[in-house]
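I am attaching a structure below and will ask some questions about it afterwards.
Missing here: one protein chain of the complex. Every other protein chain is in place.
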Amino acid sequence: MIDKRIASCANAVANIKDGDTLMIGGFGEAGSPIELIHALIDHGAKNLTVINNNTGSGRVGLAALIENGQVAKMICSYPRTANSLVFPELYRSGKIELELVPQGTLAERIRAGGAGIPAFFTKTSVGTPLAEGKELRNFEGENYVMERSLKADFSLIKAKQADRYGNLTFNKTARNFAPNMAMAAKNTLVQVNEIVELGDIDPENVITPGIFVNALIEVTQPQQESQLVQNGMSYPEINSAKKINQGVKEV
Amino acid sequence: MIDKRIASCANAVANIKDGDTLMIGGFGEAGSPIELIHALIDHGAKNLTVINNNTGSGRVGLAALIENGQVAKMICSYPRTANSLVFPELYRSGKIELELVPQGTLAERIRAGGAGIPAFFTKTSVGTPLAEGKELRNFEGENYVMERSLKADFSLIKAKQADRYGNLTFNKTARNFAPNMAMAAKNTLVQVNEIVELGDIDPENVITPGIFVNALIEVTQPQQESQLVQNGMSYPEINSAKKINQGVKEV
Amino acid sequence: MIQITKKHDIETVTRIGWSREQMAQRCAQDIEDGSYVNLGIGIPEKVAQYVPDGREVIYHTENGLLGMGNSPSADELDPDLINAGKKPVTAIAGASYFHHGDSFAMIRGNHIDVCVLGAMQVSQAGDLANWSTGDADAIPAVGGAMDLVAGVKTIFIITQHTTKTGSAKILTKCTFPLTGQKVVNRIYTDLCVIDVTSKGLVLIELAPGISFEYVQKRTGATLYSAASLTTNAAENTSNKAQS
Partner (left out) sequence: MIQITKKHDIETVTRIGWSREQMAQRCAQDIEDGSYVNLGIGIPEKVAQYVPDGREVIYHTENGLLGMGNSPSADELDPDLINAGKKPVTAIAGASYFHHGDSFAMIRGNHIDVCVLGAMQVSQAGDLANWSTGDADAIPAVGGAMDLVAGVKTIFIITQHTTKTGSAKILTKCTFPLTGQKVVNRIYTDLCVIDVTSKGLVLIELAPGISFEYVQKRTGATLYSAASLTTNAAENTSNKAQS
């Protein structure tokens, strides 16, 4: 019997260890698995390497994970945003490492990690500081830089619908990095708005096949990062059991 | 105004030149754009390099294109099938060149061609004759072979639905190489069962975005290769205008 | 294995060891619940029908489907829904379609648990040759075999223990062009089950009525006996085969 449904976000993140590499989905708040991230803050795993396009905003979600001192290194393309309070300060004081990667190279390195490709060549970043120290190679008169794949111990992503096999669909541009990250991790944990019956998702419209998914947690009414930020919320302060479990249906 | 609909298969293939490299969709008959291939036989372009998983069956479609002497070289993973009559004879008599590529490496080389990646590394074929002459490289204790991307002047593919922007959906396993090939060619010609209105295809379910498509030809009732083979048909013999235009709706 | 004995001009054909169906059945015991499995053409295809009840297994076919079902009935038949052997199939509830790029990312990226394939030759190091005899006149054709052996976590081989002419297929070193190096995990033949280990080929189970020596004689590499070697009683298994 294949049933990837897990009772709670806490159960889902329980096996994350100190020093693990995590991919966390989302482009800004779109696709950010905020309930899973908050469960990881409760869990407390430290010295993490986190791969995400950004570094979160305000003092909730990814930003709160960083503020809580759990992240040793960020691999991302755009570590500052309008509401980015936490990362800049830690970075300037040398308390967090940063590997800056062009956004498309980041996506392709993740895709390569999931596709069994240890390295590939791209024109992106040739002649810029981000190509320094990397192998250059000429193909048919053009220079390319060699980029290595990225893999993770866990991916934490957010989806719209799932069935018990772990087949996923996403909502609009919240799809972003999730399908690639789901492929590149040993364990992919998914918070999903709705778990449906097998066969409810048309096989033609499955975006992430279940083979890439390890655990599903239904969170029917996920919190919205921008609203929490707007309301000046922070995590773990907002961690009353009631609030966090809102919308989490036990299965 | 963006309207990629073209009146006929003949118009669509008109700009294919002698010596061009073509990608032709399909895994066996599933996804094979047989009406476009027959139009290419009528067109007569010669000395073509054709990329397809197979070499066709019987004496119709891709096999007929080869039999008609238009193909100088095949790049494929599996050039023989139960009904493969044409290719083996030509190959044994040295009249056609063959580049044999593992199926997944073929798919990834095409994907790389469309994604701006000139080369990548894979474990597939290491230690086998198909890795001979290719660069080997060790990453973290494992050997990988470097594979180059594939690009084409034209891709000829078959889809289920399209809108005038060229957004495509496919039918079941007929999807196979088509989405990758659509990305890897300068010109992608699509025979499609049904052209629908903009907005009829849910943006979440578009498999090939229109940006990868150059021409759409509606062929509402495409011929089925296996039936033609079973009936002992051959092309161009079956080329009565009536038969070929069956199901082709003029737009 | 078919043994032909000539006596007074009367040929007696005796089947010794497991039949094709029994080989598939034996292999199927090792397909775990919840596995993602790719089955090659031929005997490997038969494995699906023998997976023990109560195990849910998802079948992948590299042309672009996860959740392959049974053969279609006449009215379910769609020439656009086929497997890697180009035969019509169906899709189960919970299936998904994808393109070749994604399908082989699944394979190459180590996501498929088990692949069951046929073999021409297997070496004691786990090298596999199953795509070409190297014959200059043959049309070379590889399909997805090299991708599967390079990328799938566990490779099971189902093969007759020797060729039709009685030559060993399990060898110190393959003589045919390789499909992959050090890729095979376990071999199911008509005579036995062999694990490929870092110490060499370890015989873990014998078909009914077959002895270690009988197998070794027909193998072109040294076999080691597993401490836990299972010997199946002849009568027991022939009963099973009839049931």
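Points worth noting:
Per-chain residue numbering starts at 1, and chain names A, B and C are given in the order in which the chains are listed.
The rule is simple: a residue touches a chain if its C-beta (ideal position, glycine included) is under 8 Å from a C-beta of that chain, and two chains touch if they have at least 3 such contacts.
Small disclaimer: the values here were computed from a predicted structure and weren't measured.
Although one chain is omitted from the display, it touches the following shown chains in the full assembly: A, B.
The chain omitted from view is touched by exactly one of A:Ser8, A:Thr21, A:Gln70 or A:Ser125, namely A:Ser125. Annotation: of A:Ala107, A:Ala152, A:Ala185 or A:Ile211, A:Ala107 touches the absent chain (contact as defined above). Within the full complex, the residue among A:Asn11, A:Asn47 or A:Thr173 touching the omitted chain is A:Thr173.
Considering the complete assembly, subunit A touches the hidden chain via residues 27-31, 77-82, 87-88, 91-92, 98, 100-108, 110-111, 122-130, 170-180, 207, 224, 226.
Residues of subunit B that touch the chain left out of the display are 1-2, 111, 113-117, 163-165, 167, 183, 197-199, 203-204, 206, 209-212.
Simple rule for what comes next: only the chains that are shown with their structure count from here on.
Computed centre separation for the pair subunit B/subunit C is 32 angstrom, with centres defined by C-alpha atoms. Here the CA centre of subunit A is 36 Å from the CA centre of subunit B. Multi-chain contact residues, meaning those touching two or more other chains, occur in subunit A at positions 115-117, 203-204. Within subunit C, contacts with two or more other chains are made by residues 65, 91, 97-98, 104-105, 107-108, 150-151.
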